[in-house]
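One chain of protein is taken out of this complex; the other chains stay put.
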Amino acid sequence: MSFIAFREVGFRYGEKEDAGNSILRGLNLEIARGTFYVLLGPSGCGKTTALNLLAGFETPRSGSVLVEGRPVQQPGMDRVVIFQGDDSLYPWLTALENVEFPLRMTGRGAAERRNRAEAWLARVGLANHAAKFPHQLSGGMKQRIQIARALVCDAPVLLMDEPFGALDAQTRTILQDELVDICAGSGATVLFITHDIAEAIILADRIGVMRAGPGSAVKDEFELDLPRPRNRGSVEFAAVYDRIQRVLGEEVQKVVMREAAA
Amino acid sequence: MSTAIAKLSGQGFAHHLTWLVLRVLPFVGMILLWDFASRAFDVPVLFPGPLTTWNKAVELIAEGQLQADILISLWRIAIGFVLGSLLGMTLGLMMGLSRPIADTLGPFVHTLRFIGPIAWISAVMMWFGLGETSKVILIVYTTTFVVLISTMIGVLTVHPNKLRAARVFGATGFRLFAHVTLPAALPHVLTGARLAMMNSFMTIIAAEMVAARQGLGFLIFNSRQWMEVDAIFVGMITLGLLGLLADRLMALLTRLLFRRFRPADA
Partner (left out) sequence: MSVRISRGVMRGSGAVLLFLVAWEIAGRTIFVPAVLPAPSAITAEGWARWLSGALQWDALMSASRLAVGFTAGSLLGAFLGLLFGAFAPVRRILEPLVQFLRFIPPIAWLTPVLIWFGIGEEGKWVLITYTTTFMVLLNTLAGFAEQHRDRMRAARVFGAGSWDIFLHVRLPATVPWILGGMRIGMGNSFQTLIVAEMLASNEGLGQLILNSRLQLSTEGMFVGIAGIAVLGILADSAFRAATRRLFHRYRLGW
């Protein structure tokens, strides 16, 4: 039995089922413990919805989302989330206090909180900015705060919803490499959402490509056995990129055609 | 003091001087214009100039009249403002957090919003007497509405990701409210409070004009009986200065006490 499993998961907003409003239909996905799984797909394919279901922010209309065989009921510290953008950070707390937040909620002592938070801030390179407020920091730094905040929880599952989407290409590259390092050490199981193929190949042990919506599911999966650290310029990288691009490209094309028609 | 002067000259004394002159010039200009207009109008009783007004102010201060009026007006505002802010914040939080409460109180809030406090002055005086209580109640009334609406908006516009993140980290129920919703809504509450302060000034002046024996509003309106337009001007300018002071004070306090809760671009 897999650590994380989506079994025939369906999701839609609204009451009645019709062709148009179904976001996910018959989604099947298995993620083994310790895997870095990247979900790739065109816009609107429901990959964020899949993450929200696993996080416990939404409940599936049909099918089930299981962790260690038990259905997901609600959000919890065992499945921490890194959100897209910086809206989940608390602007009235400093970087350090933001990272301490989960520890405060679980009742850790002040000294332990500060030590662990400071350690993780240093790990993501923000040691000198611990006392700053989010609005004083760049987009990349704010994402690092989120990473530190999530990892300070020592959770078995990490959920990341296009965390680097709003950042410039250089910062994205740097953070991707750092994330690989951090996650390798932690042994966590990761579900990472992106629409960027290169990002997926850098990060993933396994990649799932989703169909274009509505009523989307996983189209194809790729097991990546490229040695780490992965070189974006290598021939092997390009070969994998090409294979994935063929599969994803078809789906992206469908979205483009649909948008042009409407 | 010497360090201040040293700093000034360091940063360009000329620059600071120009800045000061530019700020003061409009007022000097206006006072000169006022003087010119009053002379041109040539009916000193009806339109006194700056000098006459100044003399009247000195006279009122010497009698202790102006200070007494100022203190009374401010006192009424202060109490009403504090009580109204607390009430408005409480109701606003309740309405923002609970759909049933918002639905139930909604019709009342959205109707009463259109009835200004002074419309109630006769009723309030009948029920609570002619003393300070009535005035304070009117201030509470107007403050409550402004703060209530701002607070409600603050609660309703908390970004869902903030709440989701908190739920992931184990904060639910009261802890979610205390650690996330409340701090997130606070900037709106503070904006509402600042707005309510200005409304309170307007209300107290109106209330004092209609039904009081003391206060700046009374000073202004009552002076009409004696055609003492200079006293009227004194009252109005004092009012403007007080309002300005109160507003700046609130901004300062917000900056000092609530440094963490200001919007990022404030």
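Labels for the chains are A and B, by order of writing; each one numbers its residues from 1.
Assume a residue touches a chain if its C-beta (ideal position, glycine included) is under 8 Å from a C-beta of that chain, and two chains touch if they have at least 3 such contacts.
Because the structure is a prediction, the values reported are computed rather than measured.
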item: Contact set of the excluded chain (shown chains only); value: B
item: Sole contact to the chain not displayed, among B:81, B:141 or B:221; value: B:221
item: For chain B, the residues touching the chain missing from this view; value: 22-23, 25-27, 29-30, 46-47, 99-100, 103-108, 111-112, 114-123, 126-127, 198, 201-202, 205-206, 209-210, 217, 220-221, 223-224, 227, 229, 232-233, 235-237, 239-244, 247
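The rule we apply is simple: only the chains that are shown with their structure count from here on.
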item: Of all residues in chain B, those that touch chain A in their complex; value: 159, 161-162, 164-171, 175, 179-180, 183-184, 186, 260-261, 264-265
item: Chain A - residues contacting chain B, complex; value: 55-57, 74-77, 79-81, 83, 85, 87-88, 90-93, 101-102, 104-106, 133-135, 153
